[in-house]
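The block that comes next holds chain A.
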Amino acid sequence: MIKNLLLNLFLSLVWVALTGYLNYSNFVFGFALGFFILWLLSRTLEPEERNYFFRVPKIIMFIFSFFYDMLKANIEVTREIMTPRLNMTPGIIAYEHCLVTDFEIMMLTNLIALTPGTMVLKISDDKKILYIHGLYVKDKEKFIEKVRSGLEKKLTEILRS
Partner candidate 1 sequence: MITNFILAPILVHLITAVLLLFFWQKVQAQKVISTIGNSIAFLLCVRLFFTTQEEGFLILQTGGWKAPFGITFVSDSFSSIMVLLTAIVSLAVGVYSSAALNVSRIKYGYFFIFHFLIMGLLGAFLAGDIFNLYVWFEVVIISSFVLMTLGGGKMQMEAGIKYVTMNMLASTVFLTAIGILYGITGTLNMADLSLKIAENTHTGLVSVTALLFFVGFGIKSAVFPLYFWLPSSYHTPPSAIAAIFSGLLTKMGIYAMIRVFTLIFQPDDFIRNTFIVIAIMTMITGALGAINKRSLRRLISYLIVCHIGYLIAGIGIYTELAMVGVIFYLIHDVIVKSNLLMITGVIQKIRETIDITRLGGLGKEYPKLSFIISIALFSLVGIPPLSGFWPKIQFLGESIKAGQYILFGAFIFASFITLFVVAKAWTEVFWKPSPKPITEEIDHFASLNFWRKFKLVAPITALSLVSLYIGLNADGVYELTQKTAHELMNPSAYIDAVLNHKINR
Partner candidate 2 sequence: MQKQNKPKEPNPKTDMIILKTATNYLIPLLLMFSVFILLRGHYLSGGGFVGGLIASIAFILHSLAHSTEETLKFFKFPPKTLIPTGISISVLSGFLPVLFGKPFLTVLWIKTPIAIIGSVGTALFFDLGVFLIVIGVTLTIIFTIQEHV
Partner candidate 3 sequence: MELLLVLLVGIFYSAGIFLMLRRSMVKLLLGLLLLGNGANILIFLMGGLTKGKPPIIGEHDKQFTDVYADPVPQALILTAIVISFALTAFAIILLKKVYATTGSEDLDSLNIQDLDI
Partner candidate 4 sequence: MPTILILTFVIAFLILFSGGFLRSKFYKYIGIIPLALFIIFCAELTTIHWGSDIYIPFKWIPFLGIDLNLKLDGLSLLFALLITGIGTLVFIYASNYLKKHPYLNRFYGYMTLFMGAMLGVVLSDNLISLFVFWELTSISSFFLIGFNNEEEASRKSALNALGITALGGFFMLGGFILIYNITGTFSIRELIKLSDVIQQNALFPLVLVLIFLGAFTKSAQFPFHSWLPGAMKAPTPVSAYLHSATMVKAGIYLLARMTPVLSDGLWWNYTLMIVGGITMFYAAFHSVFRTDMKSILAYSTISALGIIVFLLGIGNEYAYYAAVTFILVHALYKAALFLTAGIVDHAVHTRDITQISGLKNVMPLVFYAALVAALSSAGVPLMFGFISKDLIYEATLHLPQWAMWITGIAVLTNIFLACAGFMVGIKPFMGKFPEKFQNIHKPDIKLWLPVVILSSLTLLFGLFPVLADKGVLEFAFNKINQASSNIHLKIWHGFNEVLLLSTITILLGFALFFIKRYEGKSLYFIEKFNKIAPQKIIDNLAEATRKFAFYYTRLFHNGYLRNYLITIILFLTLLVGYRLFTTTPIEVNTKDLSGFRFYELTIFVLILIAIFFTIMTKSRLTAIVSMGIVGYCICLIYVFYGAPDLAMTQFAIDTLTVVLFVLVLYKLPPFLGYKSVTVKIRDTIVSAAFGGLMMLIALQALVSPYTKETSKFYADNVYSLAKGKNVVNVILVDFRGFDTMIEGIVLSIAALGVYSLLKYKSTNAETE
């Protein structure tokens, strides 16, 4: 995967060098072009080496969906803040995740933190449980489900496979 990424970057740099313009549209174009070429060439490869080409679109998808979630949560929070009364039901939830590496845990924690209205307070000693502070945790299961099917699932998709 790393090899492919580097190759792709190299190709885009070559493109920039060839055209002689170092600006970002040119670079992005070079990257896209390189990606396409590599994708074409990758058909001969074994499947496990090809996952790069599936993951890049996934990452892009993930970023967009995350921004969308973030926006949505933000609006929710905005409503909470702007309205005179506080209707929220905050609390701390113990959330058992299925992640493996520290990097994954960090990513999840950061994403939870970035999402308005949620916040990780603590990680249990066996690293299995995240204690999450949420604004609306009246329905614990729903909250857990939202995290599990939302962030965690997408995260595992892009980080694994």
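Regarding selection, all candidates are chains of the complex that A comes from, given by their letters.
What we mean here is this: contacts are C-beta pairs under 8 Å (C-beta built on N, C-alpha and C of every residue); 3 or more make two chains touch, one makes a residue touch a chain; residues count from 1.
All figures in this text were calculated on a predicted structure; none of them were measured in a lab.
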| item | value |
| --- | --- |
| Given options 1, 2, 3 or 4, the chain of this complex that touches chain A | 2 |
| Candidate 2 contact footprint on chain A (complex, rising order) | 102-103, 105-106, 109-110, 120, 122-127 |
